[in-house]
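Report on one structure; see the data block that follows.
A single protein chain has been omitted; all remaining protein chains appear in their positions.
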Amino acid sequence: MTELTKIFGTSGIRGAIADKVTTNLALDLGRALGTFLEGKGTVGVGTDERTSREMLRYAFISGIVSTGTNVVDLGGAPMPTMASHSRMPGISTSVIITASHNPPADNGFKFFVGGREYIRSEEVFLESRVADRQFIVADWSNIGKISHWDIRETYIQRVKEFVLQRGGKADGMRVLVDTANGAACNYTPHILRDLGFKVTSVNSHSDGHFPGRPAEPSPQNLADTMKMAADSDFAVTLAHDGDGDRLAVIDEDGQFIDQNRVIALFARDEVRRHGGGTVVVSIDTSNVIDELVASAGGKVIRAPLGSLQETFEKSGADDIVLASEPWKPIFMDLGKWMDGIAGAARLAQMVAEEGKGSCIELMKTVPKYPMLRENVSCPDKIKPQFLPRVKELLLPEISGVEQVLEEDGIRIERNDGSYVLVRVSGTEPKARLYIGAKTQEGLDKLAAIAREIMKQVLESFDAS
Amino acid sequence: MTELTKIFGTSGIRGAIADKVTTNLALDLGRALGTFLEGKGTVGVGTDERTSREMLRYAFISGIVSTGTNVVDLGGAPMPTMASHSRMPGISTSVIITASHNPPADNGFKFFVGGREYIRSEEVFLESRVADRQFIVADWSNIGKISHWDIRETYIQRVKEFVLQRGGKADGMRVLVDTANGAACNYTPHILRDLGFKVTSVNSHSDGHFPGRPAEPSPQNLADTMKMAADSDFAVTLAHDGDGDRLAVIDEDGQFIDQNRVIALFARDEVRRHGGGTVVVSIDTSNVIDELVASAGGKVIRAPLGSLQETFEKSGADDIVLASEPWKPIFMDLGKWMDGIAGAARLAQMVAEEGKGSCIELMKTVPKYPMLRENVSCPDKIKPQFLPRVKELLLPEISGVEQVLEEDGIRIERNDGSYVLVRVSGTEPKARLYIGAKTQEGLDKLAAIAREIMKQVLESFDAS
Amino acid sequence: MTELTKIFGTSGIRGAIADKVTTNLALDLGRALGTFLEGKGTVGVGTDERTSREMLRYAFISGIVSTGTNVVDLGGAPMPTMASHSRMPGISTSVIITASHNPPADNGFKFFVGGREYIRSEEVFLESRVADRQFIVADWSNIGKISHWDIRETYIQRVKEFVLQRGGKADGMRVLVDTANGAACNYTPHILRDLGFKVTSVNSHSDGHFPGRPAEPSPQNLADTMKMAADSDFAVTLAHDGDGDRLAVIDEDGQFIDQNRVIALFARDEVRRHGGGTVVVSIDTSNVIDELVASAGGKVIRAPLGSLQETFEKSGADDIVLASEPWKPIFMDLGKWMDGIAGAARLAQMVAEEGKGSCIELMKTVPKYPMLRENVSCPDKIKPQFLPRVKELLLPEISGVEQVLEEDGIRIERNDGSYVLVRVSGTEPKARLYIGAKTQEGLDKLAAIAREIMKQVLESFDAS
Partner (left out) sequence: MTELTKIFGTSGIRGAIADKVTTNLALDLGRALGTFLEGKGTVGVGTDERTSREMLRYAFISGIVSTGTNVVDLGGAPMPTMASHSRMPGISTSVIITASHNPPADNGFKFFVGGREYIRSEEVFLESRVADRQFIVADWSNIGKISHWDIRETYIQRVKEFVLQRGGKADGMRVLVDTANGAACNYTPHILRDLGFKVTSVNSHSDGHFPGRPAEPSPQNLADTMKMAADSDFAVTLAHDGDGDRLAVIDEDGQFIDQNRVIALFARDEVRRHGGGTVVVSIDTSNVIDELVASAGGKVIRAPLGSLQETFEKSGADDIVLASEPWKPIFMDLGKWMDGIAGAARLAQMVAEEGKGSCIELMKTVPKYPMLRENVSCPDKIKPQFLPRVKELLLPEISGVEQVLEEDGIRIERNDGSYVLVRVSGTEPKARLYIGAKTQEGLDKLAAIAREIMKQVLESFDAS
C-alpha cells in the first residue's frame, strides 16, 4: 500500500483554506466519499458559518454527485444537528464543513454515520482514495441528484423531547447564551425559549468572521461574557464554540465552571436516571467523575483522547449512558454525537429544577478538587521511548496504586481518589502532566515526584 | 362618501393580530393596494421578525396579485431596507409588515413610495377601498406574479457607501450592538464589521418573541445593555427597535444619550457637510438642535409629530439635509426614510474619528441642557378648547418671545434659547408639557408658570 | 344548525375564480381546515399549473397557519402525488389546488387524508365553518409554521417500485405522452423514461393557459394527438388531464380505447395478481369489467358516481385490489387515490410485455361490446319521482334479471351479461340511459324498451 498523506486529525479534517482545506481537497473528498459509498445512497451536507463555507460546500457536493451518490444540502447547521441527520432513514453519511473552534481562516470536514463520527478505518479509506485518486466516475445517466432540506425544526423538536423527558419547562428563569457568532445562533436561544427560559444572547448574530470573540469557549475568550454574566441576574450562562458541539458553563457570579465538574454532573444524572450504566470519558478527565458516577451506582471507562466513538464500537458495552471529553457531552439517549446544544438545554433545566434557579446551588453537589495541568518540552524523536522510561521510574514512587491505564499515556490511579497522568502531545513537541487529588497537599506531593522524574528522563535523553 | 374606519395611525397601521391586524385585513389591504396601483406594477413585500409575519405576508401577497399587480417577496428585512427598495426601478410601492417597537402580539403595515412613507391622501385611498370593498379583480390570465429577491447585499452596500463618503474605516474600535432580536440582527453588526469595527452583539439572534427585552429602545428596556456597555471597553453602544428605524446611543460609561443631542450631532454634521441647508425636526425636540444647526449655518423647521414626510412634500424646501423625530434620523443624501441602521454606522464612525474612540469625547461638543417633559390628565372632550385657552393665558406671561409655533400644540420660543411646548396627546386623555432651557433655574421658572396656567385652564373646565 | 351553502361537489370544490373560488374563500377554507384539525398537525399544500395557483395557495396557507396548524408547501404537484403525501408520517391532511379538467378560468380544492379523498362528513365540517365563521384563532406565539419540500423524487420512486413489482423495464419501446400542459408534465414522461421507454411528449410544457388542448382527455380534445399517435411508430399513446388523475389510452393506429376496457384490463390483472379480490367500480361502467374480473376469480361492487372512497370506508371489504371510475384507476397496492400517472406507467409496461410492443395486441384480450349512452330532458323537480316510476314500469319488461342495483339510479343486470342503467344527473336537468350488451341486436332491443318507458314516464309528468 502506498504511503498516505494523513489528512484526518483527532477530530476530522482541519486546516487553513489557503493551503490544506482547499477547493481541490473538497472536490477530491467528495469523490472519495462517493467512492466509499459505491456511488449509491444519499449524503447530507451542512456547514457552520465560516466565510469559506459556500466555496467548500459547492466543490464537495460536486465531487459527491460525480460518483452517482445523491446529496441533500442542509445549508447551515450545527455539528450536533448534522450528526443527528446521519441517523435518518435513507441517509448513508452526513458531513459538516466546520473547523469547530479554530480561527476563521481555517475550515474542515467531519463525517458521521448512524449518529457517530467516522472511525479510523473509514477515514483511512477516504485518505487512500484522495491519495491514489481511484474515484468512481458515474455514467452521464447516473450522476447523483441534489435536493435541499431544512432540518432545523426536526432537530430542535428532538432536543426538546429529550430534555422534557428529564424535567419540566422553566418559568421564565433568566439565562445568558453566547453562541460564538456560530452555527448554534439559530438553535440554542430558541430551544431555551421554547423550554420556558427568558433568554438574553451575546455574540449571537451569525458571522463567519467571529467578530465577538475567538470561537473556543475558554475562560480567556469568554472574559467579557463572564462580566456580563456577573453583572445582571442571569441564573446561568451557557457558551458554545463555532459549531455547537462544545458547552461552557458560567455561574451567576460570573465564575467559569471546570469541565470535569460539568461532566460529573451530567454523568451522575444519567446513571441515576438509568439505575446504573457505564460512562466513557477521555483519559484527561479528573476523578470527580468517578466519584459521582460510583455514588450513583455506575462505572467509568477512560478512552484515549479523540477516541470516544472508537470506544463505543470496540468496548462492546451496551449500557453506556453518557460519554464525554471536556466540553463535549454525548447523551446516549439522544444519540452518539457530542451535543453542546442539548447539553446547554439540559443544564439550564437542572439549574432551574435542582439548583432552584441558582447555578451555584446546583454545583454545590459536585465537589471541587485541586487539579494541575502543565507541559514540558519533549522533542518528537524521543517520544517513543519517553513514556516507557517515565513509567519505569514513576510507578515505584507512587503508593496505593489501584489501577494503571496505558492506552494514551500513563495514568496512575491511587486508592485515595488522586491520580497522575503523563502523556505526549500528538500535535506539539510537548509532554503533558495532569494531576488530581482531594487536597492541595496531596496534589503538591504527587507533582513534586512526577516533575522530578520527567526531568530526569528528559535529561537522560539529552545526555545520550 | 361612506364613513371610514380609520385604520392608519401616525406611523402606518398597527394593532393586535387577534382583532385588528388579522388575515382578513391583510388580504383586503393587499387587494386595496393593488387597486390603488390599478392592477399594474410591482410591489415589494418584507417583514420584521414577528411570529405573525408569514401569516400576514401570505394573505397580503394573495390580495395584491389577485388584482394583477406583481409582487417581489423580500422575506425578512428591516424597515429602512424596505423603504430603500421602494426607490428601485420598476417598483411601485414597498411594504413592510411590522409593528416597530410594539409588543409581539401586535403587527402592522407600513407603505413606502420613492423612499418616503405614504402620506395621508394615499392612506385614505386604501382605507376607502377596505371600507367599500371596491377592489379590482384580475382576469384569470392577468393575475399578478410572485418572485423572490434577497435585497440584503444591495442595501448594505448602499449604507456603506453613504458612510464612507463621510469618513474612513475604523481600526478595530470596539462597539456593542443591541438589535432587539429584531429585523436588524443580520444588518447592523455586519455593516459595522465591514466598516472596521470589532463588534460584540447582545440580543442579536432573530426571534419574534423578543426574548431579550421589549422592542422599544428606552433606557428602562436597555438597563441590562447599559450595564454591559459600562462593564467592558466598548467605545459606544448602539441599540435598535424591532424593525431598525430607531437608534439609541449609550456611551462608554453606560450612560444613555438624550435623543435631542444625537439629532443635534447629526444635524450639525450634515449642515456643515453641505455648507448650509434646512433641518426638519418634530415639534417635541429641544433647542439644542437649533443652536448647533445655526452654528453651522443652517436653519431648522419644526413639523407636527408623525408628519416629517408630509412636510417634505408640502414645504417645498429643496435644501433639506436631515430630518428627524426622536430616535429616527432621515439622512437625505441616503433617502427619505428613517434609518437607525445608517445612523448607527455613522455614529460609530463619528465616535472613532471625531471622538477619537470615545463617545463621551464626541458628545462633549453637544451641550447638555436641562429639559422637562411631563403629562397631566386632559379628557378628550375638552381638548379642542384646551389649547386656545392655554395660549391666551400663557403667552402674556412669557417674556422675550421670539416665535410661536402652532401646528401641533403651542410652542413658545424665547430669545435665550429656552422654550415651552404644550400639546394634547392624539392617543391618550392627556396634555403634555415640554420645557427646555440653558439653566435649571430658567427651566424651573418656565415650569412654574406653565404648570399653574395648565392647572387653571383644566379647573375652568371642571367648573363649567 | 344554520343552512349551509354547499361548496363541495362530487369531486372536491370547483368553480370560477371570479366569483366562487376567490381569495376570500381560499382564506376561509384554510381557516376552516385548521379549525377541523384543532389548530394542530401539518397540512401539505400543492397546486396544479393554473394561473391562479399562487393567489389561492397564498391565501389558503395564510388561513391554515392562522389557526396554529403547520403547512408544508409542496409547490406544483399532480393530484396523485398530493394524495400520496397525505399518507406520510406526521401529515394530517394534504390538499391540492386544482380544477382537474375544468377550463383555465376555474380552480378548486381537493382534500386528502390517509391517501383517500375527504368523505362527505369531513366536507360538511369545512362547509359549516365557512358558513358560520367559527374559526380557531391561534395566539401570537402559536401561529403555524410554513416549510417547503420537494416531493417529486419520493413519489416517482414509489410509482416505479409499484410498476417494477408487476414487470420489468422496457427496452426502448416508443410511447407518446400528452400531459395536457398540466401538473404531470414533470412526472409521467420521466417515470416512463426511467422504466426504459423511449418517450416523445406532446402538450407537455407546463402552462396554466392549457394552450395545446382543453384539459379533459376526451376523444374530441385529443384529435391532434390521435393523429400523431397514428402517424409515427408509437406502441401506445397515454394522455392525462390537468392534474394527472385521469388516463386516456390511444393505440398505435390512433384509436381511442374505451374506458371500460382499460378498467377491465387493470382489474383482471390486479385480481389475477392477488389470486382473487374485490373490484369497486362506479355505477356507469360496463359489464366487460365483470366478465374479466369473474374470469380471474374476483368479484365486482358498483358504487354511486363520485363515491368510490366513501365505499372503501363503508363496505368493510378488506380485499379490494382495484377501484375505478372511468379514466381514474385506484391501485390499492399503491394507495387509495386515483392515479393516472401510475396507470400510464403500468399500461405502457403491459403493452411492452403482454402486448409484445402492440397496444392493439394487448387489447385483443379485452372484448369490445356494443354500448349506448344517451340523455333525455328531465326537469329537476320531477327527478324524485322519476326513478321509482321507471323502475316500476321497466323491471317487468326485462327478462333474465339477475341483479338490480339502486344506489345511484336503477341498474338492471341480466344473465347474458347485458345491463340497463337509468340515472338522473346531479348537475343538469337530464336523465341518462346507459346500456351494454354482447351483441348490437341485444343492445337495440333493450334500448327500444328503455327509451319507450322513459318517454312514457316523462309524458306522465307533463300530463299531471
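Per-chain residue numbering starts at 1, and chain names A, B and C are given in the order in which the chains are listed.
Convention: a residue touches a chain if its C-beta (ideal position, glycine included) is under 8 Å from a C-beta of that chain, and two chains touch if they have at least 3 such contacts.
Keep in mind that this is a model prediction, so the values were computed, not measured.
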Residue of B:Lys20, B:Lys40, B:Lys145 or B:Lys227 touching the missing chain in the full complex: B:Lys145
Contacting the left-out chain in the complete assembly, out of C:Ser206, C:Thr365 or C:Ser425: C:Ser206
Residue, one of A:Ile143, A:Ala230, A:Ile360 or A:Ala447, that touches the chain absent here: A:Ile143
Among A:Arg166, A:His209 or A:Lys227, the residue in touch with the chain that has been omitted: A:His209
Where the unshown chain meets chain A, residue by residue: 17-18, 22-24, 26-27, 31, 50-52, 54-59, 61-63, 65-66, 104-105, 137, 139-141, 143-146, 209
Absent chain, residues of chain B that touch it: 145, 147-150, 153
Missing-partner contacts on chain C, residue numbers: 179, 181, 185-186, 189-190, 193, 198-207, 209, 211-213, 224, 227-228, 231-232
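We adopt the following convention: only the chains that are shown with their structure count from here on.
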Rounded Å distance between chain A and chain C, as computed from the means of their C-alpha atoms: 56
Whole-Å gap between the CA centroids of chain A and chain B: 47
Chain A: positions in contact with at least two other chains: none
